[in-house]
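Notes follow once the structure below has been shown.
With one protein chain held back, the other chains of the complex are shown just where they sit.
Our next item is subunit A:
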Amino acid sequence: MEMELDPDEVFRDDEDDPEAEAVRESASTKELSVYLVDASPRMFLAQSPSGHDKDESYFHVAINCVVASLKTQIINRSYDEVAICFFNTREKKNLQGSDGVFVFDVGDRESLDRPTARLIKELSCLEETFAKEIGSQYGIVAGSRENSLYNALWVAQALLRKGSAKTADKRLLLFTNEDDPFGKMKGAYKADMTRTTLQRGKDAQDLGISIELFPLIQPNIEFDVSLFYADLIGIEDDDIAQFISGVGERFEDMKYQLRKRMFKKRIVRRLTFSIVNGLSIEVNTYALVRPLVPGSVVWLDSVTNQPLKIERSFICADTGALVQEPTKRFFPYKNMNIKFSVEELADIKRVSNDQLRLLGFKPLSCLKDYHNLRPSTFIFPTDQELIGSTTIFIALHRSMLRLQRFAVAYYGISSHPRLVALIAQDEIKDVGVQVEPPGMHMIYLPYADDVRHIEELHLSPKTLAHQASEEQINRAAALMKRMDLKDFSVCQLGNPALQRHYGILQALALEEDDLPEIKDETNPDEEGLSQPGVVKVIEQFKHSIYGDRYESSRSASDEKRSEASKKRKANAENALKECENYDWAELASSGKLMSLTVADLKCYLMARGLPLSGKKEDLIGRIKMDLRK
């Protein structure tokens, strides 16, 4: 099987790695979402206060969730388009003129459009004006033919008419705390309304719109999906229990759920994984961990603030002629320029015919902490093209977990061929929510020349290296027990630089004067460190290691450094004295500087605190410059 030749990929460096890119989405894979928020009076009831949570209304929680989600979207997927739509409202605002539905919008933004700073800002303080401008009202009341939920679905579907289903994902995210919207209706009315609403939902789904439900749950009161919503969103009986267990009770859970579901799984690559000769399976790779960096910078004209176009041209250094991008590269070697064509370089990099080839297995203990180069890639099987792939993958996965082994494989893609370790990861769940998905993690292994032997760098054959005594180790262990971060997880800490970056941008985008204060969560817990118990174990450990010499040992090494600076100071003083021996202005004007030695010249420069580098001419030039001042 031949791989496609991609000349660009050959010269691509890390920064352009498609796997790194996968994190930030582009316009071509955008999603269109409508946040459909129930605004019935029931949503404005206060949530029964649990613990120290503040008394917040359901509506407040829903809005907060949407705002948090929009903030993530504007950073990660700013090409996504969103609309905010309330139903069960007093006022109506929608193109269809349907009652009880209000499409919220700001400025000249279209109803379904990319999220803007202003939209987020106004939405987050919408509650203050909500009662006055939009108003809450039960839209489905006994005896009326109005059906606000039906209307809402209809409006949302109309909003999502934009763009073809083939190029964009379309979603409808429904927030409500009413599990039985037609509960107040009776008999034929109820049946009829339920039927037409479900039909509307089905029509939307037939058009490629997915409907997702975010029920706002009250402690001790069940949100019964089976009453109505199971049919609307299409979950089977068996899964209802699972659905409910996946829904959190607290606001934080809801935010987490939304965040988890907001990002659609994106496949980075589909790979053939060759297990043994003649037996290959199919797997998909995903980028579950990639550093998120601030978005790209564009150059603007400082007068008009309009984006500039960057034009790249290639110029022959010898003739100055404008040339097409050359297809040949060269490398100086043995006084020659060795030429390679782009194809040859690609050829060199193509060391394997397989995309992923199993080489064998090793015990997990063979994978050392320093066997790492870049973020891992996640692998999950698929039977899309090769039926039977999943079965083999699961069997390998189970065996590897049971036998505590990882697989060694060769990852032969042309952009970045590498030896890799595949670690089987068992599924981890926490109260019904998946924390770690089942699958394998691909770890990129270093080669011999990528590993440095720093440990041996400072060994001295004359003395043995100092190794801690039993007592010292015990003191260290006691310290560790006191300074334990309970349940530490990498998800806890936000990136302070990134938060500040976007905090500033948001403020500037909204033309706010005050820049936001961003709390840096990565600082040590100073309060915890000053607890007497902690201070005591630290002092004990310190004493076991340094005895009473801690201060003196520190000042000793500082002294070493200050010795160097003392010497420098002495030199400067000396230079000052030396340079007083000459009348520099006189020497310069009579052109006799050339007759002095370099050392003499340097004395002047040193005394004046000027750079000492360069040839004699440079030194003289510098002195003349200085004298002219």
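Everything below uses one rule, namely that a contact is a pair of C-beta atoms (placed from the backbone, for glycine too) under 8 Å apart; a residue touches a chain by one contact, two chains touch by 3 or more; residues count from 1.
By definition in this document, contacts and distances are computed from a predicted model.
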item	value
UniProt protein name of the chain not shown, from "CHCH domain-containing protein", "Fuzzy", "ATP-dependent DNA helicase 2 subunit KU80" or "Protein inturned"	"ATP-dependent DNA helicase 2 subunit KU80"
Chain not shown: contacting residue from A:P41, A:P294 or A:G614	A:P294
Which of A:P461, A:G591 or A:G609 contacts the chain that the document leaves out	A:P461
Touch criterion as defined above, residue of A:Q96, A:S124, A:S226 or A:T382 at the omitted chain	A:T382
Residue of A:A142, A:L515 or A:A570 in touch with the missing chain, whole complex considered	A:L515
